[in-house]
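Note that one protein chain is taken out, while the other chains of the complex remain in position.
Letters A, B and C mark the chains in the order given here, with residues in each chain numbered from 1 onward.
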Amino acid sequence: MSASALPARRIPWAALRRLPWLPLLVLGAVGIAAIGGEAISPHDPNGLDLSASFKPPAWQDGGSWDYPLGADNLGRDILSRIMAGCGVSVIVAFYAILFSGSIGALAGMVAGYFGGRVDAVLMRLIEIQQSVPSIALALILAAAMEPGLSTVVIVIVLTYWAWYARIIRGEIMALKGRDYIAFARTAGVSTPVIFRRHLLPNIFNTLVVLGTLQVGQVILFEASLSFLGLGIQQPDISWGLMLSDARQYITNAWWGITMPGIAIMLTCLSANVFGDWLRDRLDPQMRQL
Amino acid sequence: MLALVLRRLWQGAISILGASVIIFVISRLSGDPVVMLVPPDAPPSLIAEIRTQYGLDQPLVWQYLLFVGHALSGDFGNSYRWQMPALKLILDRLPATIQLAACGLLFSVALAVPIGVLSAVHRGGWIDRIGRIFAMLGQAMPAFWVGLLLILVFAVQLNWLPAFGHGTPAHVVLPAIALGWYPVAAQTRIVRSAMLDVLDSDHIRLSRALGTPERLIVWKYALRNAAVPLLTMLGVYFAAMLGGAFVVETIFAWPGVGRTVVEAVFSRDFPVVQAGVLFTSILFVLSNLLVDLSYGLVDPRIRDVR
Amino acid sequence: MVLEVHNLQTHLHLKRGILRAVDGISLSVGEGETLGLVGESGSGKTLTGLSLLRLLPKGSGRIAEGSIKLDGQELTTLSDSAMARDIRGRRIAMIMQDPMTSLNPVFSIGDQVSNPLRNHNIAHGATLRSKVIDVLTQVRIPSAEKRLGDYPHQFSGGQRQRIVAAMAIGCTPRLLVADEPTTALDVTIQVQIIALLRQIQADTGTGIILITHDLGVAASLCHRIAVMYAGRIVETGPVRRIYKSPAHPYTQALLAAIPRLGDKRARLQAIPGQPPSLIDPPTGCRFAPRCPARMDKCAEPPPTVTLADGHEAACWKLA
Partner (left out) sequence: MLALQNVTKHYKTSRGTVRAVEGVSFEVRPKSTLALVGESGCGKTTIAKMILQLERPTAGAIAFEGADTATMNAAQLKNYRRQVMAVFQDPYASLNPRLRVGTIIAEPLLAHESPGRAAVEKRVAEVLDIVGLPATAARLYPHEFSGGQRQRIAIARALALRPRLMVLDEPVSALDVSIRAQVLNLLADIQLEFGLTYLIIAHDLALVEHFSNDVAVIYLGRVAEAGPTEQVFAQPRHPYTQALLAAVPQPDPDHVLNEAAAAGEIASALDPPTGCRFHPRCPLAIDICRTTTPEPRGTPHQAACHLVEA
């Protein structure tokens, strides 16, 4: 059965009633922590308190509710540091998705619709891009430039634009073959109008879904880079950096490597569940992504 | 078939050439590369000498050609830190990385294929549900964190397996799991959706209508059809393993290319970084080439068409 | 009788409700006889065929009532494994519509044709190979022994349908369910497959149920016809009676709505309206809303009227 036999894909307001509340709650909390910053965190995230060094989480012997998730080797409050890390994750995710999404979508649309040589060049570019593993790309970039937030964003954009481009290209090519677009062309409808009326509404949904699904990947990527010391640098705080710090104390303080990891996991999990939900609502044909 | 092999080889060569351009251009982004090629306290005469020696006073395109020329003759320069040719350093470490990546891939495929197949067969059943939960969790956990947790539990707490180093088969277990953990989720999805597609096809329906036992339908007739997306997956994920190896090798002190390159970045040992990244790319392209060529083994249509 | 179906009801449990796809049909097929199950899409003809093999859509499809007897053996109460072992492919085989998709693209045709023979313990080892060559020769695949190792994509559409037929007849089934076996083929190939089906029946004496929407194909192949509309059989009878003196208004309308070669009417007799939804079908005659001979009585279920030997129609007009 052809995909177009599905009911019209209006924005399904009725379906919005069954929102995935738990993931949205987690994402909302991350967002609030990112916006609120130090104003709402219980401690100064960089504030040292050597007396609290290696304080375990509150529910363990020796823990206190002053440091609910415990403290690190320098006695910094882990909860406050996790909250501070939200900001970095949100900023990286926002810019990375914005840039890689727009570059990839534009390239994909142009290549998919016009085909021919433009398409061949794009496909070759994607192939080349994919022959350098993204972490390796990050490594040489980090070696060449100052590591930091903007390097992280650049690396992610360089890695992910191709992902968008390929999917959007495929979708445009599939749409282009539809009879209603063939009709529009034979009836003399201009290319910009065909894009606006028939192609962009479809692509828009796909982009929203891809963007949401990418949030988790971006957060993981940023954490990995920061963990290696190639991403966010001290004194900025990121979850990956926290894990990197806590790693050498793995034998004394299990919470040091557990808590930021759980923050990463919950955020990614929520973003992925929400993305899956969006995809099923907006674009049921992309299920295998 | 020979024409296909030649064409894929040619395309692979183009990709590697493209990768070398990327590596070259980025390595020049920061300005004067000589700074990275010499010790920080090098006298100006040495800098000038090296500049000429590496052709860095030449135009950029010429420099690139020189870089390629040297690379082709196996000369990536000497590692500043190790005082040996960068190429030899990388080649020495390459087997360990391949070993780790292969074990990681084996782990993930050994998990993903049965879970994916059973999830598709019992769609909506308990295996499907548990598989989905695991997939969800897997995709939300970075490889390095999985690695740290594994060390925490199996090395620190239980003391069952070694956390660091290389040598015995026991050493490879934890890093391979850490490396193979993340792709399990995506692989399960691919296997599951490929199987769902096949199980819904006319020829499987006909097989059922002619009384083929369900066991044969699933594990013989359907699975071989699903093998093409599966193979594509193998190529992509072996490549992903090579990328993941940079992180996992660092955690587990695995003496492979990844850890070497990461260390080289911090000591600004640029020849090693260039050689390491380029060789990862070559490995990457080669694995995809192998996968492309193996399609013909499972799908007779491809043997004839191209 | 090879097959006797009585009051078969097959339901599809959908989110929107229960779709009564097959709603109480009875039919029979004799030895060496071809029964044509004719109807439009959604009339329930395909689900009738799948019900016979008990291969309904997983989860949603259910045989709610009725009996299916093959050579006197009741099939509706048989276990699923017994269906697979003793019935499917062994005593009832199937040919599907699209030969381009009904063969497995990654297995050789030798493997696929021998598969039912192996599963049903018809032949093994060396006899298996010669049996496969026999069957392929029987469906007129030229130089069959050289082509056992070939794959489906190396055959044309018509040849593929022959191979599907070979898979179906290998175990000499009692009944062959052919679901639109020629619809996906071109006219000149279609005629070859029609001839093949006729020849298979002459050779093996198998009963055939031909499921089709094409009144031409049904006329050229069937001994008897059952016309389905909205989940029910509205008329059944010998092929000549159905085409020469159709009794049910739907059969009449259907025959008048199709253009024929050599017949230059200016206008076709269109049937107004559309078939009813089978989730909540009308209680009376289901064709009544579109029927030119509609009466008040048609709001009640119509009686089945016997018009001649073996010719029956469900219509108030004939009562």
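The working rule: a contact is a pair of C-beta atoms (placed from the backbone, for glycine too) under 8 Å apart; a residue touches a chain by one contact, two chains touch by 3 or more.
Quick caveat: nothing in here was measured; it's all calculated off a predicted structure.
> Among C:G32, C:G66 or C:G216, which residue is in touch with the absent chain?
C:G216
> Among C:D71, C:E145 or C:D186, choose the residue that contacts the chain missing from this document, as touch is defined above.
C:D186
> Touching the hidden chain in the complete assembly: which of A:Q60, A:S190, A:Q234 or A:T251 does that?
Going through A:Q60, A:S190, A:Q234 or A:T251 one by one, A:S190 is the residue touching the chain not shown.
> Looking at the full complex, which residue from C:G30, C:P105 or C:G158 touches the chain that isn't shown here?
Reading the full complex, the residue touching the unseen chain is C:G158.
> Tell me, which residues in chain C touch the chain that this view leaves out?
The missing chain touches chain C at positions 40-41, 156-159, 186-192, 194-195, 213-220, 239-240, 243-244, 253-255, 257-265, 267-272, 274.
> Residues of chain A in contact with the chain that isn't shown?
Within chain A, the residues that touch the unshown chain are 2, 4-10, 178-180, 182-190, 193, 197-198, 201-202.
Basically, only the chains that are shown with their structure count from here on.
> Tell me the fewest steps from chain A to chain C, where a step is a jump to a chain it touches.
Counted as steps through touching chains, the separation is 2.
> Which chain pair has the highest count of C-beta pairs that touch?
Comparing chain pairs, contacts are most numerous for A-B.
> Need the most distant chain from chain B, centre defined as the mean of C-alpha atoms.
So the farthest one, by centre of C-alpha atoms, is C.
> Report the inter-centroid distance (CA atoms only) between chain B and chain C in whole Å.
52
> How far is the middle of chain A from the middle of chain B, if each middle is the mean of its Cα atoms, in Å?
So the centre of chain A lies 21 Å away from the centre of chain B.
> Along chain B, where are the residues that touch chain C in the complex?
Of all residues in chain B, those touching chain C are 201-214, 216, 221, 224-225, 227, 298-301, 304.
> Under the definition above, what is the set of chain A residues touching chain B in their complex?
124-125, 127-137, 139-145, 216, 220, 223-224, 227-230, 240, 243, 247, 250-251, 254, 257-258, 261, 264-269, 272-273, 287-288
> Of all residues in chain C, which touch chain B in the complex?
Going by the criterion above, the answer is residues 53, 55, 83-85, 87-90, 93-94, 96, 98, 101-108, 115-116, 119-120, 151, 153-154, 164, 167-168, 177.
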